[in-house]
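As you look at this complex, bear in mind that one protein chain is not there, while each of the others sits in place.
The block that comes next holds chain A.
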Amino acid sequence: MPPSMTKSSANKLTNGDVFHRTSNGKTSSRRNGFVKNHCLFQQPQQKNPRPSENNHVVSRTTNASLYNKVFVEQFEETPLLVAVLTYMGYGILTIFGYLRDFLRHWGMEKCHVAREREEQKDFVPLYQDFENFYTRNLYMRIRDNWNRPICSVPGAKMDLLERASKDYNWTFQHTGKLVKDVINMGSYNYLGFAENTGRCADAATESTHHYGIGVGSTRYEMGNLDIHEELEQLVARFLGVESSMAFGMGFATNSMNIPALAGKGCLILSDELNHASLVLGARLSGSIIRVFKHNNMVSLEKLLRDAIVHGQPRTRRPWKKILILVEGIYSMEGSIVRLPEVIALKKRYKAFLYLDEAHSIGALGPRGGGVVDYFALDPKDVDIMMGTFTKSFGAAGGYIGGKRELIDYLRSHSHSAIYATSMSPPVSQQIITSMKIIMGEDGTTLGVVRLRQLSENTTYFRRKLREMGFIIYGNDDSPVVPMMLYMPAKIGAFGREMLKRNIGTVVVGFPATPIIESRARFCVSAAHTRDILDTALEAISEVGDILQLKYSRHQRLPHLPSSLGSWSTEESLLQEPSHVKPSVINPG
């Protein structure tokens, strides 16, 4: 790759639009002129990526020539007042937490926490007292927003079991009533394959009759069914790779295969927001782990250069290999990995790339092939293609795809292939059938329709939320839509208010997010109809007004509807090939 290309083309978008960079950026790029000759992505990056003059950050679309489409990602800056209030909120909660702990200690407040047995009181305590401070005093107050039991298909609408608590969420009782037809904005049902009727369910039924439920052995011993082989061939074809292997659990696919690929003397470069399973896998491998800033190619390149130049710490030997771990869509940020740049870097520095497409497979790209398909890249450029079947395929498990040698090696060295029971046959069948539908191999266009529906729903939902004035994180094309709540009290309030309006949403706070960036997360699905989305949006807007969640200081579009009646006129916007408005790119 010619090193000079980044400079000349950095400011141009492929479609000819000129991307106006702030002058501040340009000067700094000139200052680093020499370095640029060597580094691929010595971006003209500001020291402070969130400049004060414009309060929201649009993703830096540098190296645009690598992209075949406009890449827009937004992370609007937290308003200062909100940040201060959020910290105050935590402060108050902490003070009250200590107060209540004090009262509990002296028996003035009833303590609901399960106690250690009398016989084992003199053992070393199983938990340190402070360990559970957060759980006891913060999480417990709003615990009813999680683990809500459902008793139907997790499709576009679902039924919830009604729970009640008489002791402020320490215990729950089921009232026996159902909350019917709750709009499901929480499940990762991107393509709507969570179904109990239709082709997939029929095929799974057939397979249950034929094979039964379990397998009772590992792949390497006596658990290698023909259906597993069929699944793996199909997955390889779907991904466009030579070979693939399927595993029974998505989490374990990461945590049990990374140790087979890297070991002592290897370096793992991991995105700071990588999923727990990747982190665990990296840790179990015994390699050295270094973390780069989220989706920040400059940070990644710096780590790569330093690693190769300096070698291993202390011994100074060169690294055996370098493995880059990234995800396709980051499930808490809604951002999409800057894959073209990562691939350019990994080629330049001879590193290997492990791409976790847990959320993106099926959910992105014109053929549902994940980020590789989305950016129209060659799957051969990604060394290890990993993904899960839980989300888009409505099943369970995970896969790894790649070159034949890689998969052959995993077959004999993956912890999962040798020690873990193989996949359940009906689950495998569900994946086979749904994947064939996505690929159009069933002879219908149902798959294409679902893919298009998902992409339209995503664009529509994201645009509407933004217009309403919420702060939305992530890429415009990502079906994971995080909406910022910030304050801890609003986590519980939002979840409850939404449920009152019959909408099930996911709310997340610390430790899944940075402490002040609590958020609600919506997962758009192809199963959502426009009506469902409109109902949900209306409710979100209403709750947003009550809780004052419309933080965005982004200039609102003039046609922002106060009532939600005029949406039909905007439909045409969705059909435009480039749905990115210039105002989004260059807010300054």
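Things to note:
To be clear about the criterion, a contact is a pair of C-beta atoms (placed from the backbone, for glycine too) under 8 Å apart; a residue touches a chain by one contact, two chains touch by 3 or more; residues count from 1.
The rule is simple: contacts and distances are computed from a predicted model.
Taking the options "Serine palmitoyltransferase 1", "N-acetyltransferase domain-containing protein", "WD repeat-containing protein 18" or "AP complex subunit beta" in turn, only "Serine palmitoyltransferase 1" matches the UniProt protein name of the chain that is not displayed.
The missing chain, though absent from the display, is touched by one residue of A:L66, A:I142, A:V179 or A:M249; that residue is A:M249. Annotation: of A:I213, A:A376, A:I515 or A:I546, A:I213 touches the absent chain (contact as defined above). Note on the undisplayed chain: of the listed residues A:V84, A:A164 or A:A276, the one touching it is A:A276.
From the set A:G97, A:G186 or A:G328, the residue in touch with the chain omitted from the display is A:G186, counting the whole complex.
The residue from A:K69, A:R141, A:R367 or A:R411 that touches the chain not shown here is A:R411. Interface residues of chain A facing the missing partner chain: 34-35, 37-38, 114-117, 119-120, 122-128, 135, 139, 146-155, 158, 161, 184, 186-189, 193-197, 200-201, 204-205, 208-226, 229, 248-252, 255-256, 259, 261, 275-277, 280, 283-284, 305, 308-309, 318-322, 349-352, 383-384, 388-391, 393-396, 405-406, 408-413, 415-421, 423-424, 426-427, 430, 504, 506.
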